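Left out: one protein chain. Kept in place: all the others.
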Amino acid sequence: MSHASQAAPLARDADGAGESRPRAGQPARLASGGLVDRTSTLHFTFDGRSLAGHPGDTLASALIANGVRLVGRSFKYHRPRGIFTAGPEEPNALVEIGTGARRTPNTKATTVELFDGLQAVSQNRWPSLRVDALAINQLGGPFLAAGFYYKTFMWPAAFWEKVYEPLIRRAAGLGGASGLPDPDLYEKSHAFCDVLVIGSGPAGLAAALAAGRAGARVILCEDDFALGGKLLAERREIDGRPGAHWARAAEAELAAMPEVTILRRCQVFGTYDDGVYGALERVADHVAAPRPGQPRQRLWRIVARACVNAMGAVERSIAFGGNDRPGVMTASAVRTYVNRFGVAPGRAVAVFTATDDGWRTAADLAAAGIGVAAVIDPRSGVAPALRASVGGARVLTGARVCDVRGGADGVRALEILHDGRRERIVADTLAVSGGWNPQVALATHKGAKPRWSEALQSFVPDAMPQGMRVAGAANGEMTLAACLAAGAARGEEAAAACGFTAAPAPAPRADDEPCGLVALWHVAESRSKAFVDLQNDVTAADVDLAHREGFRSVEHLKRYTTLGMATDQGKTSNVLGHAMMAALTAGGTDTVDMGRVGTTMARPPHLPVAIGAFAGHHRGKHFKPTRLSAAQVWAEGAGATFVETGLWLRAQWYPRPGETDWLASVSREVRTVREAVGFCDVSTLGKIDIQGADAGAFLDRVYVNTVSTLPVGKARYGLMLREDGFALDDGTTARLGPEHYLMSTTTANAARVMQHLEFCHQVLWPDLDVAMVSVTEQWSQFSVAGPRARDVMARLFGASDVSDASLPYMGCRATRLGGAPARVFRLSFSGELAYEIAVPARFGAALAEALAEAVAAHGGCPYGTEALGVMRIEKGHVAGNELNGQTTGRDLGLGRMMSKKKDYVGRVMAERPALVAPERPSLVGVRPVDPSQRLRAGSHFLRLGAEASVGNDEGYLTSVAFSPSLGGWIGLGFLASGPDRLGERIRAYDPVRGGDVVVEVVSPVFIDPEGSRLHG
Amino acid sequence: MRITCPYCGPRDVAEFTYLGDGTLRRPDPAAPGAAAAFHDYVYLRDNPAGRHTELWYHAGGCRSWLRAVRDTRTHAFESVALATDSVPSEQAQ
Amino acid sequence: MADLAPRAAFAGLLHASAPPEGGIPGLVVSARPERQLAIAIARKGKRAELAQRLRQATGLALPEGPHRTTAGRMTALGTGPRSWLVMEEGGEPGLADRLAEALSPLAAVSDQSDGYAVLRLTGAHVRDVLAKGIALDLHPRAFGPGSAAVTNCAHLGVTLWQIDEAPTFELAVFRSYAGSLAHWLGESAAEFGLGVAAE
């Protein structure tokens, strides 16, 4: 029966009646067979053409059903390309799926599950797929040999960036990105199991059944949307029924096991340390758009105690002239299209096979009533059974295909070499079987080298990652019976390794099919381009050239020719190219030691994975968590502007109506504090509760100064160094009880300090009796500062409680406020009379509200981090900009604090010659000589009149502020021998912002150097 | 990579931070040659390709400092102990 | 001064979503603002004595390792080799003070009632939702009502424990992260529907 006579009635069946859209026939759909649902029709478009297919189709099978052969253009030469495989190893049929922000380039048509409304567009062509201007590159072929770009584009020098590179860039790449934010959701999940089974072919199903029946927790991951692997594509029987039926029964049994999880459309993409596997589940790629709330894809981090790797094998091609024409396909793909999808890839199909397996394609074609133009086998001796299996088709043994003739629509004829003669055979499709490459990727991601198998003429896994076993074609066990047996055995072993055993069950029965082959890499007699890597347009001549130029190791070959570097990562081409290089290197001798030649390193992901999936929810505002203080709700209500400080958001200033810019608001806040009173949320500062008999001794070892002498009820400022002698952090520590201290840290360093303290305790001095815990989150803390701070405090606490006598400067006390436990501290960062009040965080918002009222009653206002910053600069207090990891205690002007009497972290290293050199830049204040001029942090200091050069660089400005109190800009910075240079005029040089300001070096304390305000 | 915290059990490496060579002992600052000893302590590290004793901190868990022995070629852990329970010299090769 | 009004950490942060396919939400969450929490850290060499004293004072057994014990309204979770999170449901305020007194000088106690915000989670898909953030094996064979863990959930530090086989879990997070946790929960539960129960 001819193929055409079958197709016509089928097309009628499939098309919905009364459709208004143009009748989309499926001329190449077989009348029957396949696992597609013919009762329902799906409409899709390719390059704008409306076409139809069925549920169960891939885009590739549906294109074939519709007679579409030309699907894409190749990377370099823009050669017309069709569909080459039926799986994710596809090098040719890359398309853009979706539109607008959902456009997804470089999508393999062979893996796209057809859905209604799918829109696919071909790529890497202009103006159209059929007429592609850059196909002219083929004429330039001789110039575009491997590595041509290293030898050229150098003349004239300036042309590279302006002319050549932009041209190369535009020509390169494949599909185009949408350039728009991805609108879909992604998420991540974690899974744990005893046995992870990768792949659901006969080996994987048998393994999952064995492990599942033993009671192990099993996760079965299958990349395809249907379970069964090759069973879906073959006419093979298991236990006397069709393989696909057996697979369905196996699936049903697995689905009924409570401890078995089946993840379909889920690719395991990487093997990581300690039984961690990465997997990608395509949750909603088979529908037009995810449901609201549904992720498009889900990234699984699977932790498995044991793993059965049953990924199967990929069929490879043979390098011969024109082997890239649309219509040249792997033999197993041809068979898959016929058997699984019920479509005919051609009407006159020739089979070029170096394997017994290829013959099965001819047999299946014949059985489906598709014309077999010829079976061409390079071997001279072929088993009679194979000959008999292909019906009456013409068989040519000892023969090779040299060149394929055809055009953009594909194969028209073959030139074969047979008995020393060239002969032309008419065919519209060529099925090629060069042998099978076990998928060694996941077994080698951790660096193990695969082993060469002579029998298979390919690499098979050797040493396994911990816990992994490999079964079936992935292990070079090529027959169905062997796959089933190996799967069951590995599944049992894996379960047993996790402590689960069951009565051994007989492996499912199947026949052993013939699986002989001969190595055939390259048909040397080819006259036209013979492709090795179809996607990257690497030809046999390129391998030759790489050899000639010394790029002979497989890794050099790869990098020089780009073999295996395309989106298919050389799944159909690597072994071929490596064997060709090995043959060249062996120089004609036939003892090619492929084991020594090796293969290139496989890397995750096994198949490309959307970058969005790795990110999950963590994008936009949710890239990192946001920490909000308890008073945030109040501050929002008060109209604050917020700023990121680490993960915290802090109120930066509180604009008032009529204030046009931040400076107006900040200056008003500063003035208000200096003249009346203000309050500021300081809850984000780190607070560490430190208790124990040795708490004081411990603090003495982590601070440069002595803390243990602090009386109960008092606080002291301290500086902490790293062991290398540079400043780590500063803050005040209060003594709450004889064995109880409360340390404060800067907001930014809180976690780091906690870790440092734990290190000092657990690693350096485990003998000390000290216990510490962060109480940052427990307490909401506010600073109340300004000459009227005491009035505000009195209003809250009553006058006697906050008198200078009962709460002197640097005093602290536990008390109660508004029915809540509270702590008050008399600390000042602003230089004003100031207090800090802490209450449990649930009262934070209410206290902020109460404080707002209280300060308002005394002419005050809330102030934010900016005003706080201005005031600390006015007072010469160092902060994050100065504690930049490059400064020492002395640089910060805190040298006097560094005790000589005791050991502390950093003490020894702080004495290194360069750290004590008097010319080191140290803290100074600066003011512009012309008070109207503005300062900018990051400016460098130069001597007046000195040339602006690095040799004259004397330091830099770290913090600046407009001081409303002084009516001008002021700054802190580090200046060489700074403290000795007060009164000197220097330049603050800021070329990146066009600044160059003459400043006077002054004391870093701009306001109230005697500290009289603070004692108020 | 998964680290079996002696307290928390096996956890993903993302919960931990690292501090390198776990054989070092903070020198006596009062001893002669303290400057040189501190230089070696702070800057010179064991960095073998193979068995390595190293410090980890379970920041995302129990906040314990851990002393682990791990192979830097394979990332396989041989042992993990609480730093408070293990003395550097006992584990040093 | 007038009493300060407390504000719950999750106030206004938990938003219900309907199951896309109807039916009961796969996750039901409720905040536990009335819980009192304290961290107790054993002083050097006092672990055994501490266990004894704690049992006398509260009836609680001090968990060995990352586990959970309960006695009446009290719960103790092992959070570190020397530290425990002790909780009391709806009792008189001042748990930390009472513990500090009872356990002195065997433990350093600090009040964390406001430091952590606690959620209770239950529903048919509670494990599926938690798995999206937490890299812990929550299968009944691996984690049960006696288990506790300090770990990460989608970049947030959390303490997780299970309270019954339903299963019902509780999750504590530093208070400042409540908004981020609620957001993550909302997104992760969306496919199952999120119910918000009154406390």
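Points worth noting:
Per-chain residue numbering starts at 1, and chain names A, B and C are given in the order in which the chains are listed.
What we mean here is this: a contact is a pair of C-beta atoms (placed from the backbone, for glycine too) under 8 Å apart; a residue touches a chain by one contact, two chains touch by 3 or more.
Assume contacts and distances are computed from a predicted model.
The chain not displayed here is annotated in its UniProt record as "Sarcosine oxidase subunit beta", chosen from "Simple sugar transport system permease protein", "Sarcosine oxidase subunit beta", "2-oxoisovalerate dehydrogenase subunit alpha" or "Transketolase-like pyrimidine-binding domain-containing protein". Although it is left out of the displayed model, the omitted chain contacts the following shown chains in the full complex: A, B. Of the listed positions A:A510, A:A566, A:A750 or A:V997, the one in contact with the omitted chain in the full complex is A:A566. Interface note: of A:V643, A:A794, A:A856 or A:V1005, the residue touching the hidden chain in the full complex is A:V643. Summary of contacts with the chain left out: across A:R241, A:R509 or A:R548, the touching residue is A:R548. When you scan A:R347, A:H556 or A:K902 for touch with the missing chain, the hit is A:H556. Listed by residue number, the positions of chain A touching the unshown chain are 75, 102-106, 142-143, 145, 148-155, 157, 160-161, 165, 168-170, 172-182, 184, 186, 188, 270, 272-273, 276, 278, 299, 301, 445-447, 541, 545, 548-553, 555-556, 559-560, 562, 565-567, 569, 601, 603-605, 608-612, 614-616, 618-624, 626, 643-644, 722-726, 880-881, 884-887, 909, 912-915, 936-940, 948-950, 952-953, 956, 958, 989-993. Contact residues of chain B toward the unshown chain are 1, 12-14, 17-21, 35-36, 39-40, 42-49, 52, 54, 56, 70, 72-75.
Everything that follows uses one rule, which is that only the chains that are shown with their structure count from here on.
If you compare B-C with A-C, the chain pair joined by more contacting C-beta pairs is A-C.
Inter-chain centre distance (chain A to chain B, centres taken as mean C-alpha positions): 29 Å. Counting partners per residue, chain B has 12, 63-64, 82, 84 as the residues that reach two or more other chains.
For chain A, the set of residues that touch two or more other chains comprises 301, 303.
Every residue of chain C that touches chain B in the complex is listed here, in rising order: 65-66, 78-81, 83, 135, 149-152, 157.
Residues 185, 187-192, 217, 291-295, 301, 303, 616-618, 622, 624-630, 633, 648, 689, 691-694, 739-740, 767-780, 795-797, 817-821, 839-847, 850 of chain A are the ones that touch chain C when the two sit in their complex. Of all the residues in chain C, the ones that touch chain A in their complex are 1-9, 17, 20, 33, 39, 41-45, 82-83, 105, 107-108, 110-116, 128, 131-132, 134-137, 139, 141-142, 154-156, 174-181, 183-184, 187-188, 190-191.
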